[in-house]
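These notes are about the structure you will find just below.
Only one protein chain is missing from this complex, and each of the others stays in its spot.
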Amino acid sequence: MASTIENTKRAVVALKSIQNTDDLIDRIRHQQEPTPTPTPLEHAHSLEGVEKRRAFLRKISNQQLDYLTPSTSPENLNQLEGNIENFIGLTQIPTGVIGRLRIIGSAAKGDFYIPLATSEGALVASYHRGAKACLLSGGATSICLIEGVQRSPLFKFDNIADLGSFLIWVLDRLEKFREITAQTSRFARLLEMKTNIEGNHLILTFEYSTGDAAGQNMVTICTDVICKYMIEHAPVKPLMWFIEGNYSGDKKATLLSFTNVRGKKVTTEIRLSSEVIQNVLKTSPEAMAEYWRSSTIGAIQSGAIGAQGHYANGLAALFLATGQDVACISEAAVGITRMELTDCGGLYVSVTLPNLMIGTVGGGTSLPTQKECLQLMDCYGPGKAKKLAEICGALVLAGEISIAAALSAGHFSEAHQKFGRKK
Amino acid sequence: MASTIENTKRAVVALKSIQNTDDLIDRIRHQQEPTPTPTPLEHAHSLEGVEKRRAFLRKISNQQLDYLTPSTSPENLNQLEGNIENFIGLTQIPTGVIGRLRIIGSAAKGDFYIPLATSEGALVASYHRGAKACLLSGGATSICLIEGVQRSPLFKFDNIADLGSFLIWVLDRLEKFREITAQTSRFARLLEMKTNIEGNHLILTFEYSTGDAAGQNMVTICTDVICKYMIEHAPVKPLMWFIEGNYSGDKKATLLSFTNVRGKKVTTEIRLSSEVIQNVLKTSPEAMAEYWRSSTIGAIQSGAIGAQGHYANGLAALFLATGQDVACISEAAVGITRMELTDCGGLYVSVTLPNLMIGTVGGGTSLPTQKECLQLMDCYGPGKAKKLAEICGALVLAGEISIAAALSAGHFSEAHQKFGRKK
Amino acid sequence: MASTIENTKRAVVALKSIQNTDDLIDRIRHQQEPTPTPTPLEHAHSLEGVEKRRAFLRKISNQQLDYLTPSTSPENLNQLEGNIENFIGLTQIPTGVIGRLRIIGSAAKGDFYIPLATSEGALVASYHRGAKACLLSGGATSICLIEGVQRSPLFKFDNIADLGSFLIWVLDRLEKFREITAQTSRFARLLEMKTNIEGNHLILTFEYSTGDAAGQNMVTICTDVICKYMIEHAPVKPLMWFIEGNYSGDKKATLLSFTNVRGKKVTTEIRLSSEVIQNVLKTSPEAMAEYWRSSTIGAIQSGAIGAQGHYANGLAALFLATGQDVACISEAAVGITRMELTDCGGLYVSVTLPNLMIGTVGGGTSLPTQKECLQLMDCYGPGKAKKLAEICGALVLAGEISIAAALSAGHFSEAHQKFGRKK
Partner (left out) sequence: MASTIENTKRAVVALKSIQNTDDLIDRIRHQQEPTPTPTPLEHAHSLEGVEKRRAFLRKISNQQLDYLTPSTSPENLNQLEGNIENFIGLTQIPTGVIGRLRIIGSAAKGDFYIPLATSEGALVASYHRGAKACLLSGGATSICLIEGVQRSPLFKFDNIADLGSFLIWVLDRLEKFREITAQTSRFARLLEMKTNIEGNHLILTFEYSTGDAAGQNMVTICTDVICKYMIEHAPVKPLMWFIEGNYSGDKKATLLSFTNVRGKKVTTEIRLSSEVIQNVLKTSPEAMAEYWRSSTIGAIQSGAIGAQGHYANGLAALFLATGQDVACISEAAVGITRMELTDCGGLYVSVTLPNLMIGTVGGGTSLPTQKECLQLMDCYGPGKAKKLAEICGALVLAGEISIAAALSAGHFSEAHQKFGRKK
């Protein structure tokens, strides 16, 4: 609980440094008067706007920005519309490939080479090793089970009785909300509406399917139109309302994961033979099963949501390479890994990811390198989102296998010494 | 709890598609015999290795990979060592800038322009707006309070009595472990060792300071040497041990956040005047305070860890631009936001981030664009990590202010329609 | 995280004491040979059985057991059947009363005197004070919103495909399961079946209404019959199955609370006037609202489920007095308290309890004192469970008001000094 005296004393050093900040504040204030900020949003994607911003930054930072270049022709700048404001250049992330990873899915069928963008040494090598173990074991079964993206507007009433009147009116209008959704978006379909009453607060959770887009904007816009319709027509009005009550789990790990889908839910399994575990992973099924049992108890005691090793590593790298919203790693990197000895001396491994917010259209998927990476897996465009989800499941499975093997065999530290350090 | 009948019926469609997978499996197996995978780790960073992999991918995917180019001279390929394996090119992420953001910190003092890499429209514009509100309110106080990175090896014994004998021996050797740490790493310093006993499981948590590196590899390597020393010398040995018992919180959101530091803990605060809130944020202090109260209750009910809006957005974008480990968003994007009316009619806002895993040396910080982005903020190299942490705090504060304003004023949906969509 | 060195050293003392337990173990073993235990379950409720056990305990403990008497006539012993085994006497718990507490509910309407059994000084006085504040503010609105009790059997299959085949078969048989339920229990009604797939694990959650009984046994028995029917008739069988996969939340706090009902969900609200807060509670609305805001952030940081003060106190005392299953306090004492200033200078307070496992028939409700306490509130027997739930909500509200007042005014310590100590 909290930090001990010794730790706190270290904090005090920093706290002391702001005890007499009056001087500092005065100095900052006088030197630099608050003025309209010089990085205007206007002309966001014109060559002129970009150059103006870059010139300004060069001047104030005394740097050339040689690498962080737009590296794209003027006409291509327009492509960035909808993806970035105040554009100044392109961050470049090293990208490797793993595979082939064999997948037996409902949408992903066959062998895949998977691009991973990361600057963390050993990550690609580790997932690659896991993929090899999967391939040699006949492939992973990976199923995208269900889909749904939510917005959870919150309505505040004078009292519970008013809340009740509003809710009674709302409950009869689900079909109307479905119509509104259909009129507002070509892709969104309203699946369900759920209610949560807490005192005079009503949260309505609208759950949509969003086609092959990740869909957060789509569901925001549809829900906004639905809410405005409610506010206009309901006989009893809320005192106030917000389009999101911080209840949908957007951009954060929550325990809704296991009682609900968010984005796509995928479950993936494999049986590894004892030989593959010995030859490829350099450990034994028993050691891996033991590690899983022990580490699951560790995870529970740490207060983690779910129990898994490092979903975040593989997912972040794939999300980056393929133009997904990397901030969604906060919610996507939650799940359950399971490892158990099989009757015939091998190892059963499964991963379950209930929160995959991904898409193959929209977002960053059309950006140049991102589109290429999606195409490497034949995952670009409409009709491919479930396939990408099943690939995510198999990728994460490969990663869990590899890290559990390394940790159970005592190779974890060596791998990081070998791949994770500059020589 | 779980999915309802209707949802489940949708899952059944996917499940049915794998009911008769025997054919599929046979077909995959016969077409493509498991062979050594063709993406060799050898020559990882030679031009020859890269070209071999790219040629192979071009062939199998029938694509040119025009954008995902190495775009770096042969000699620079070596720079990638320690960052990537199976390298095939550079993923390019649109990067914008916000600012100036005024910070009154213990290490970060002054006005900052902050680069953000993202493909999510509206993100940069929203953080920029928050930064403007902060600037016009005199700047944010941001303090990096404490630091510490952990490894939590798990030791399993025959019984509790054996565990006790081992622990008694270990407790007297903290100084020895400090020596080992000093001999193993130039930067790591062993701060503390904590114990957790659960039946015959002993978890020892070693907490280090890691200089200006994020430090996960460093603490892994030091802990490995310490553990091997224990195993060699302790009078009673564990039956088995693992370098990490999945208890340190590495790459996942855990509740340890609020009882412990992981990486760096930063707290940041500001008082926004009513005028700034009205002019810049187009809402009122009352509406923002009300939104915060309501949405905090929403977050609690969702089973989130902490209560905040969208730390993940700003942090992921800054982590990407500056070569941090983006997978750490899973742990870093946890914290507490607070908004309260002040006596004089303004709004007090604070954010607290207990889990910032960041560095200004090592990892991806020396990669070309990443280094430039760090230099934009004078945050590259030794002695800068606390400064970067305090910038993270202020950035996140700006983002929380902006989203809470949008949600309380009903502008959230419009902003995403304006910035987040292709025209 | 875990305990620090200093704490651990204290643990070592205990650990040392079992280092040489061989002697101890030998001694225990030789003195007392494992024999059939002398507290037979047979004749559980015969006078002879009771006296035999009491005589035995008197002998081995050298005590008279004067107070822990059966204090009930021989014929009444049979009443205990279904409530206790190995009966030796009656534990006696001091019981007080609070009220009147005015409730405006859907089932509970009017003023109530509520019996509370506890040995914790200050508890009754504190709830009584809260009740008085509620009465003088016109009464609390308390609504029992929804009901449902779950069993969550877990089925384990060879692989996901087999799981799919089983699930497809199951999904078409909900009506059959409803029939089975109707044939198995007079009171249980199967409301819903939900599914959770995790690798080759399938959890089916059966949610029932259970009339006016708490209903855990009822839903266990019905689900058992349903599962046996499945196992007998399904074309694909699980490798194994368990009647409860530790997923229903039975006897533990879980985050399912806020996404689900367990037992009964009640929400209760009141508006306290500034005068009542000053006169009865000796504090101000502002101080209470401030305390609520601050303490909610404290609760979040502690990793609590929900955010409330001390639901456990009032609920445990009422559960005890009225023959409820007190172990269910672990799940029932979870919820959300909210306190906010009103426009007219008073305080809005609400409590929401999503997990009330209670009944007015079955369990301990027919035991002599328990029945009397239920009758005091006209809550004994069929048709009264919702009423009791709404009383629970109002009771908890009174308790939250009183403790928040004490903590905000600085009287908390004094109250415990006054009421909680022997003179």
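Which chain is which? They are A, B and C, in the order written, and residues in each are numbered from 1.
As a working rule, contacts are C-beta pairs under 8 Å (C-beta built on N, C-alpha and C of every residue); 3 or more make two chains touch, one makes a residue touch a chain.
Source: prediction; values computed, not measured.
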Which of B:S165, B:N196 or B:N217 contacts the chain that the document leaves out: B:N196
Return the single residue from C:L174, C:V326 or C:L341 that touches the missing chain. C:V326
Residue among A:T8, A:Q64, A:N78 or A:Q183 that touches the chain left out of view: A:T8
Since one chain has been left out of the picture, which residues of subunit B touch it in the full complex? 4, 141, 143, 145, 159-161, 196-201, 255-256, 258-260, 267-269, 303, 336, 338, 348, 350-352
Interface with the unshown chain - residue positions in subunit A: 1-5, 8-9, 11-12, 15-16, 18-19, 21, 150, 152, 160-161, 163-165, 167-168, 171, 174, 192-197, 203, 205, 207, 247, 255-256, 258-260, 293, 296-297, 299-303, 305-307, 336, 338, 340
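We adopt the following convention: only the chains that are shown with their structure count from here on.
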Could you give the separation in Å between the centres of subunit A and subunit C, each centre being the mean of its C-alpha atoms? 37
Per the centroid of Cα atoms for each chain, what is the distance between subunit B and subunit C, given in Å? 39
From the C-alpha centre of subunit A to that of subunit B, how far is it in Å? 12
Please set out, as single numbers or ranges, the residues of subunit B touching at least two other chains. 1-3, 8, 11, 15, 18, 21, 152, 192, 196, 203, 247, 255-256, 259-260, 296-297, 299, 301-303, 305, 307
